[in-house]
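Quick one: the structure is below, and I'll ask about it shortly.
Note that one protein chain of the assembly has been removed; the remaining protein chains are unaltered in position.
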Amino acid sequence: MHLKNHVWRPLYIVLAIVGGILLTRTLLVPGDFGIHERGYMYGWHRKSNEAEWKAYRVKYKTAKVCAECHKDKYNDIKDSPHASISCENCHGPNYDHPKDPLGLKIDRSRALCIRCHAYMPYKDNIRAKIPGIDPLLHYPQAECVMCHYPHNPTKPNPKYNRREVKP
Amino acid sequence: MINRREFCKKAVIIVGGIALPLSALEVFNPKRLLAEKDGNGKVRWVFLVDVHKCVGCGFCVKACKIENEVTYDANVTRTWVERYVVTKDGRVNIDSPKGGRDGFTTQKIDQASAGLKEINPGEIAKAFFVPKLCNHCENPPCVQVCPVGATYQTQEGVVLVDRSWCIGCGYCVMGCPYGVRYFHPELHVAEKCTLCYHRLCKGMVSACVDACPFGARLVGNIRDPNDPVTRIIATEQVNVLKEEFGTKPQVFYLGSSMEVK
Partner (left out) sequence: MVHGEAWTLKEFFVYPNEYIYWSIQIVMYPFMTGLVAGAFVLSSLYHVFGVKQLKEIARFSLVFSLALLPVAMMPLMLHLQQPQRGIYVMMTPHFTSAIAAFGIVFTTYGLIVASEIWFVYRQFIVETVLELRARQQRSAVESARLILYSLLSMGAMDLSPEALHKDERAVAILAGTGIPVACFLHGYAGFIFGSVKANALWMTPLMPVIFICSAIVSGIALCIVTYIITMEIRKRIFARNRRNNPGLPSTEELKSAEIKVVTITVKYLVMFLVLAITLELLDLIFRTYTAVKSWDILRSVIYERDFFKIFILQYGLGNLVPFIIFLRPGLTIRRALIGTLLVLLGVFMMRWNVVIGGQAFSASFSGFMEYHLPIWPSSVELFKEGLFGALAVITTPFVLFFLVTRVLPVFGVQDSH
């Protein structure tokens, strides 16, 4: 048809809008955005985001890192029933200890111990095989560490005098 | 009434009208659209949960929240632990107070607004704890429904969220049958378990795996036949959650039970 025909005028606006969107697209969308390994359905993304996630800061450095310097503590716990508990579960995440003071806020609270040691009447469950107490009845005013030595619960805690705790 | 000529004309117009928006789908090269259905890389991370070994201490939830900077006191979490207490009359009582972040320290079942429920220990037939996390499905429905490509699966099978691209529509949150997604309370974008991608790529394991004192959680590479996790999945009786959704979940459960939701 002839372009002079007025019927096509709204089409110019449409073309301008489509052009505008395509132009914005080239400006706004990062170059690495596209279809990656998992195809269009599952892999349509900005590739550099993977590297951003990989660079995410690691806070928990594992007991192995602790053992490198604190051999004594490691030996203390390694043969105890608590050997499988990672140091950072109680001592807090390492972050960049000792440089970074953020880490290592030791949690000596009762709340921490009763995560495993609050008794549950679940007889076929492994939870019942862990020595359990009723947190409301077993020395509720005391911290567990006043009697029990966390690195080796079979021994009394040498830092405290057990007799100070009243039932 | 309209005659045949008119009808044909109108039919053409209507069909054309439908084809117009559909033609927008053709902007992509069909060859590229063919998804590599099963990735062929050397690594495909999977997760293994041994329900028999979980005592519900919640150290995994705590470690996850700190490691991944999920607002500690917010009532959302990337991983959580559920408690199932089945009584002799067949009733199933489930709870997960604070996602199990502080463990399970009371015998009472948290029923949210319905209050705490006491269960007579003599009535208990069985009880167990079930850790939950993102299943990093082979067919992740959450990724399928993201309108902008802000969430995706890496070659290693990990489902991630691009926090700089998420528009926060919540479709992925609605699309996940497992309820693992939510909005980050501070960043206001979709948020989920990354399987600690940043640790895996450094040769470490996920923070929750390290934190578990009982070995109830393991992460492994299913493409490595010698990986202990691969061996267990290959040789033992494992299960997955909500298989009926066709998501092909990649978190495997040892010792799961029919009550598990």
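List of remarks:
Each chain gets a letter, A and B, in the order it is written, and its residues are counted from 1.
Basically, contacts are C-beta pairs under 8 Å (C-beta built on N, C-alpha and C of every residue); 3 or more make two chains touch, one makes a residue touch a chain.
Every value quoted in this text rests on a predicted model; they were computed, and no experiment measured them.
Across the entire complex, contacts from the unshown chain go to A, B.
Note that of B:171, B:197, B:214 or B:252, the residue touching the chain absent from this view is B:171. For the chain missing from the display, the contacting residue among B:66, B:86, B:180 or B:218 is B:180, taking the whole complex into account.
Those residues of subunit A that touch the chain absent from the view are 5-7, 9-10, 12-14, 17, 21, 24-25, 28-29, 33, 40-41, 44. Counting the whole complex, the residues of subunit B in touch with the unshown chain are 2, 10, 13-18, 20-21, 24-25, 28, 74-77, 80, 82, 92, 94-96, 98-99, 111-114, 132, 141, 144-150, 165-171, 173-183, 185, 188-189, 244-246, 261.
Simple rule for what comes next: only the chains that are shown with their structure count from here on.
On the side of subunit A, the complex with subunit B involves touching residues 33, 35-46, 49-50, 53-60, 62, 82, 84-86, 88-89, 93, 111, 114-116, 118, 120-127, 130, 135.
Within the complex formed with subunit A, the residues of subunit B that make contact are 28, 32-37, 39, 41, 52-59, 62-63, 66-68, 85, 102-107, 121, 124, 126-129, 139-140, 143-144, 149-155, 160, 162, 164-165, 194, 197-199, 201-202, 204, 207, 210-211, 213-215.
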